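Note that this complex is displayed minus one protein chain, with the remaining chains in position.
So, chain A:
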Amino acid sequence: MSQRIPATELSANFRGRAGEALADGQLSSNFRTAMDSLMQKRANAFPDADEREGLRELGNRIKARSLSKLPDLLEQLEQKLTENGVKVHWAETVEEANTLVHNIIEARKGRQVVKGKSMVSEEMEMNDYLAERGIECLESDMGEYIVQLDGEKPSHIIMPAIHKNARQVSKLFHDKLGEPETEDVNQLIQVGRRTLRQKFMEADVGVSGVNFAIAETGTLLLVENEGNGRMSTTVPPVHIAVTGIEKVVANLRDVVPLVSLLTRSALGQPITTYVNLISGPRQPDELDGPEEVHLVLLDNGRSGAFADAQMRQTLNCIRCGACMNHCPVYTRVGGHTYGEVYPGPIGKIITPHMAGLHNVPDHPSASSLCGACGDVCPVKIPIPELLQRLRQENVKNPEEPQLVKGGGAKFSRKERWIWRSWQMLNTRPGLYRLFLWAATRMRALAPSNVGPWTENHSAPVPARRSLHDLAAAHLDSSGETSS
């Protein structure tokens, strides 16, 4: 599972990767153990179901309200941040965002970048972009540091290295850094800490993500547990924050319930160890902080989702990862199977807007629609409903105008014909009863191989008599009509 292949080459083959992941017993076991623990932590963090449901409802409304005035809030955010001395940049595509970041670094002749955890920078593949231009970009989040060291991508949006256990991390540190092997997690963390401490001091630029951008005050809020976020945003002379346009909220009051939902849903924490509120560069009377602060606001398909009232709910996401922790599919196949930056249920509904459905044609189908994700989503994104909607977009005729980029990726005349036949069977009662009659009378002829179904099941054999038949006989004999 340590592939480092461009996402576009992987994306047409979810099933293949799922099969490989399922065959890897260590991987499955790492995920099951970790996800069980995370589900338990979340449950413990919300002991009162009424309080939890009230808070989720509030979170949903705050996000819906913020999105309803998204253009205005973004304008206000830019104005306030500018007043605070933060330079605001807009990027429609990841290429634009990378160019912006690169230009900022080049203007300072920067060669070393230290990065706090940021999923948007993963969207941008910023590390690779900068590396190709001679700039070293080091991940400072422990999990991100581990996956970067191994040339991998994150397998979870909150816990990037969750697919590895302590033994595997120890081996990695031994192989790559020459460290003695140990399964003591604290010792392993010390290894990372030693390396990173030095890098924070040397770095020319610090990059971070943003959890919430507050329009009223021009504040960037960043939660984290390792202190690396604070180091990345305060020690280097330049701080570049990158985030998606959907992260903006109206005011600090809106943030309180959202942060509570985020930390409790993600790791079961009442609050993270660090909550950074960044309002601008170092002021003349201040002792520390960066000389320059930049914010890059990235669209990357988000405005496409925004344009559709139903799909817009995708942008409610506050990136807690609870949907993946509770997903029976993610739990079994892990994050790399999705082949994209955002794995799990949220990845399945957001990636099509970024990469196009044609690049992730199997994503909408990779769900039993069990509903666990929608049940735990802190901002009540109806993920199963949106998956179903994407399935509709997926089977449209590609020659028709598409609402979602790359729609019609699963269009098949053969499958449409099958469903048309199914429709005919189920809308003509006489035909349906004839089918029942034939299937039950000729049950001995039922095929023993029914495609993929018989990979996991014995072949289904129809009963001797259908319920239509039995009910008619029963209700006649008991004197009732069966109209």
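Definition applied: contacts are C-beta pairs under 8 Å (C-beta built on N, C-alpha and C of every residue); 3 or more make two chains touch, one makes a residue touch a chain; residues count from 1.
We adopt the following convention: contacts and distances are computed from a predicted model.
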item: Listed names "Anti-sigma factor antagonist", "ABC transporter permease", "NAD(P)H dehydrogenase subunit J" or "Oxidoreductase", matching UniProt entry of the absent chain; value: "Oxidoreductase"
item: Contact with the hidden chain (one of A:Q190, A:N397 or A:N426); value: A:N426
item: Selected from A:Q112, A:Q187, A:Q269 or A:S365 as touching the chain missing from the view; value: A:S365
item: Candidates A:M39, A:L70, A:V275 or A:L403 - the one touching the absent chain; value: A:M39
item: Chain not shown, touching residues in chain A; value: 14-15, 18-19, 22, 28, 36, 39-40, 42-43, 49, 328-329, 332-333, 362, 364-372, 374-375, 385, 388, 390-395, 410, 416, 419-420, 422-423, 425-427, 429, 432-433, 436, 439-440, 451-458, 460, 462-463, 465-472, 474-475, 478, 480-483
